[in-house]
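Removed: one protein chain of the complex. Kept in place: all other protein chains.
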Amino acid sequence: MLRYIGSRVLQSVIVVLIAFTLTFFLLHLAPGDAAIARIGGAGDGNPEQLAALRAELGLDRPWYAAYATQLLSVVTFQFGESLRNGRPVIDLIAAALPNTVQIAALSLLVAAVLGTTIALLATYTRVRWVRGVLLALPVLGMSIPTFWLGVLLLMVFSFQLGWFPSFGSSDVRGLVLPVATLGIVCSAAVAQVLATSLLDASRSPYAFTAMTKGAGRWRLLLRHCLRAASIPVLTMIGLLTGALLTGAVVIEMVFSRAGMGREILQGVEASDFPVVQGIVMICAVIFVGVNLVVDLLYPVLDPRMRRAMRS
Amino acid sequence: MAVPISDTVRPPRPGARLLAFARRETVTLAAFAFLVLILLVTVWPGLFAAFDPLRANPSQAYRPPSWPHLLGTDNVGRDLLSRMVFGASASMPAALLATSLSLVIGVTLGVVAATLGRWVDAVITRLLDSVLAIPGLLIVFAFLAVLGNGTLPIAVAVGLAGCVSFGRLMRAEVYRVRSLTYVEAASASGVRGWTIAWRHVIPGAIRPVIALTALDLGASLLTIGAIGYLGFGVAPPAPEWGAMVAEGQRHVADAWWMSVVPGLTFVLIILCANQISRYFERGNQR
Partner (left out) sequence: MSVAQEGHPPAADLLDTDGGALVGVEGLGVAYRVKGASVDALRDVALRVERGEIVAIVGESGSGKSTLATTIVRLLPGNGEILAGTVGFDGTDLARLRERDVRELRGRRIGFVPQDPMTSLTPTSRIGPQVMETMLIHGTHTRPAARARAVELLREAGLSDAERVMQAYPHELSGGMRQRVLIAMAFAGDPDLIIADEPTSALDVTVARAVMDRLSLLVREHHKALLIITHDLAMALRRAHYVVVMRSGRVVDGGTSEQISEHSTHPYTRELLENSPHLRLEHVAAAAQTTPRVARELFAPTNPETLLRATGLRKVFRSGHGRAAKELVAVDDVSLAVPAGSTYGIVGESGSGKSTTARMVLRLEDATAGSLTFRGEDVTHAKGERLRELRREIQVVYQSPFDSMNPRLTVGAIIDEPGRAFRLGTARERRAKVLSMLDAVQLPSGFADRRPDELSGGQRQRVAIARALSIEPALVVLDEPISALDVLIQTQILRLLRDLQEEFHLSYLFISHDLATVQNFADYVAVMKDGGVVESGTPDDVFCAPRHQYTKDLLTSAMHL
């Protein structure tokens, strides 16, 4: 068991390392000079100042030295300073991250609950048209752009009905629409995967056995099918982390909320590499972390995997 | 439970088969037809647009969908339908390029990983995992930060991000098909490696790949739309669907159709792509 955990952790670390390397090389392809970008193209930076700035930013060293230095600093969570305003990137992220994670986490909750409910109802019902409608919902949900749904919900619930605020806002009411939007879109994936595996499980030989004992439909689904069917859903949730993070970024822009979305967009527009790299790395770490937890949860759900790990 | 067929049963005529197919798969065919239409619109916008998408006409501003502006006008009086039609060429080619890139790179990586195995497989899998760990939109942002704004960097970025799913799928499929009994039987019959790959392995793996291609097209379009919404991509006043949604958001009170129409188009296109994907997923046999 310990071997399994150890090997998964090691793999996760390697993945993050490679992700860092990829972003490093990408950002080093940059045409143009970051030092000039920092000064803002104001034009009157004298050559000495420029040279000093370059040395400070480490732009005058060969790439492998820069790689090593950056790697060390990233490992210690020092992402350097923003080229735009000189603030430490880590501070920027620390301020913005909680907002984004808040939306992502709440949306995940909504997605899980909503998706599971739809999938369970769709499998439970014997009425064909009800099942058809319920299964069509996820299909629709996966085709809706997140940003558009946000705008739609804004239109109806904020402008027309005035129930919720339309931008900014740090209280709970301001969270409802953003979380609802992202939650609905992500629930589609959960619902579809769960519905398919529940359907398969309900047609399996062991489901038949349960029915020969007199089990009713709810008992069959909840006691026998759900646990086995949840495994692919767990995988899906791990993968969904990426969509949740990017979704949260987009949603922040739709609803004009503070968070990593604003930071990274500003960073992109100003070619502020440290900020962009910092945010990318944090998201990668979160993704890898969540998937690591998912991998560790598999044996909890599926007893067959426990034996495979016990060696 | 195969029923033995007697010698006197004749196979059905080809025409009858086609008709039965059409009746069974009407939805899929309709989806396909719609996508062909979109492709035509992308290639020949002039054929479908009645107005100049860039011509502002303030006196006609904020017209709801009506004649002659079938989809209404925007805040400066531009015909929305024409803008939609010309907007196709901002998003669709980029999505197609992105998906093609994902397909080629992903399939190659997957096949190489599964064929060469062991450490090559391990390296490629870690590589794919790393790309997966970086959310697609952020990859696009990184590209934009480095290369500046433009449709090409966006398409390439989306393509690179998307190759992970193709890579994983192809790798899994090659492993799966290679372990099928009839592939081993072919080898035991003396068939050479390349022939086995061509005749047995590839046809077995091709359906899921096609299904994923359709799915990925929808996903690419969504990402490109989101990027457009956020203000990247083609510069205004050139029409771009995502940007149009953003613009419409500013005028929601006066012209709700400005946001709804482009969004609906996304939904329709992606629904059709998903439908086609599901058709191939179901593995329809003759």
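Should a chain be cited, it is by its letter among A and B, assigned in written order, with residues numbered from 1 in that chain.
We take it that a residue touches a chain if its C-beta (ideal position, glycine included) is under 8 Å from a C-beta of that chain, and two chains touch if they have at least 3 such contacts.
Note that the structure is predicted; figures quoted are calculated from it, not measured.
In the complete complex, the residue from A:Leu71, A:Leu97 or A:Ala215 that touches the missing chain is A:Ala215. Although one chain is not displayed, subunit A still touches it through residues 3, 204-206, 208-216, 219, 223-224, 227-228, 301-304, 307, 311. Taking the whole complex into account, subunit B touches the unshown chain at residues 1-5, 7, 180-182, 184-192, 195, 199-200, 203, 285.
The criterion applied here is as follows: only the chains that are shown with their structure count from here on.
Averaged C-alpha coordinates put the centre of subunit A at 22 Å from the centre of subunit B. Listed in rising order, the residues of subunit A touching subunit B in the complex are 11, 14-16, 18-19, 22-23, 26-27, 29-31, 139-140, 142-148, 151-152, 154-155, 159, 239, 242-243, 245-246, 249-250, 253-254, 264-265, 267-268, 271-273, 276-277, 279-280, 283-284, 287-288, 291. Those residues of subunit B whose C-beta lies close enough to touch subunit A in the complex are 126-127, 129-139, 141-148, 218, 222, 225-226, 229-232, 242, 245-246, 248-249, 252-253, 256, 259-260, 262-263, 266-267, 270-271, 274.
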